[in-house]
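Omission of a single protein chain aside, the complex is shown with its protein chains in their original locations.
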Amino acid sequence: MLLVYFARVREAIGVDGEDRVLPANVLTVADCLDWLADENANYAAAFANRDKLRFALDQQMVWEGTALEGAHELAIFPPVTGG
Amino acid sequence: MLLVYFARVREAIGVDGEDRVLPANVLTVADCLDWLADENANYAAAFANRDKLRFALDQQMVWEGTALEGAHELAIFPPVTGG
Amino acid sequence: MIRVEVTDAAFDGAAALAPLGSLGGGAVASFTGIARDDGGVTAIELEHYPAMTEASLSALVDDAVARWSLLGCVLIHRVGKVAVGEAIVLVGTAASHRAEALEACAFLIDRLKTEAPFWKKEHRADGTATWVEAKTSDEDRAAEWLAG
Partner (left out) sequence: MIRVEVTDAAFDGAAALAPLGSLGGGAVASFTGIARDDGGVTAIELEHYPAMTEASLSALVDDAVARWSLLGCVLIHRVGKVAVGEAIVLVGTAASHRAEALEACAFLIDRLKTEAPFWKKEHRADGTATWVEAKTSDEDRAAEWLAG
């Protein structure tokens, strides 16, 4: 699974993306956040406030509960502020 | 009182304006329409459908019941269609 | 920055809107009404009430500026003959934020359509010409602004 990060999330984690093999028990977006947050403090800090996170799976907006099944790219970012 | 006409009303009456001395019993916009319509068939035709008339007294939009007192110019025209 | 103009010549809408972008605001909205080829129409002739027209437009602009604290407003309306494809009316608004600019722009064109003393006559290729009928839907839209 390609993980990509933007804006404040990208800065908190320190990389703009990474290719990771997800454990078998990581089934949803929320599972993925939990798994990364357990791994180290940068992820934990970046994902601390779940209300301030938005997600896109294969470039489609999804929510925390969405299943990752078969997707290639998960993007994690703050609420958008363009326009 | 200066009477001015626009668009379809102007064409029906045949002049774009006229200066008239109103009889003492012509107190409102509606009175003025009645008085003119009694005078000749052009006015009667122009004012036949009162729903399709709009009025401005000294360049302010008013309605049929508005008193003419002290005003200098009464404009009679169809609903506006600009823009 | 307020500009209200009634003109019998074609105008450059882009040039008229340009100053609205330099007022320090974050939002500029515009509406342009164009003479349409509606069933063989070749030109639209706009009659107006010269003694009332500019004052009427200025009153609408004053209303909008007061209601949405606009930084700028442009309102230009053609009179006389307007060829199909040419602009009849231009409304431009500038504000700090988008809601003000967008709402004020819609307000101005909706109110103008039912309150400003202009009348359209459509000229057709076959030499006939007919007055445009006012639409009830226009009165409804304008009434919503007065109710809101």
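Think of it as A, B and C in the order they're written, each chain with its own count starting at 1.
One rule holds in what follows: contacts are C-beta pairs under 8 Å (C-beta built on N, C-alpha and C of every residue); 3 or more make two chains touch, one makes a residue touch a chain.
These numbers were taken from a predicted model, which means no experiment stands behind them.
In the entire assembly, the chain absent from the figure touches the shown chains A, C.
The omitted chain makes contact with just one of the residues C:6, C:46 or C:105: C:105. From the options C:25, C:72 or C:117, the residue with contact to the chain not on display is C:25.
Interface residues of chain A facing the missing partner chain: 4, 6-8, 10, 56, 59, 61, 73, 75, 77-83. Think of the hidden chain as still there; on chain C it touches residues 13-15, 17-18, 21-22, 24-38, 85, 87, 96, 98-99, 101-102, 105-106, 109, 141.
Throughout what follows, only the chains that are shown with their structure count from here on.
For the pair chain A and chain C, the distance between mean C-alpha positions equals 48 Å.
Note on chain placement: the centre of chain B and the centre of chain C lie 26 Å apart, centres being C-alpha means.
Chain contacts: chain C has no residue touching two or more partner chains. Multi-chain contact residues of chain A (touching two or more other chains) are absent.
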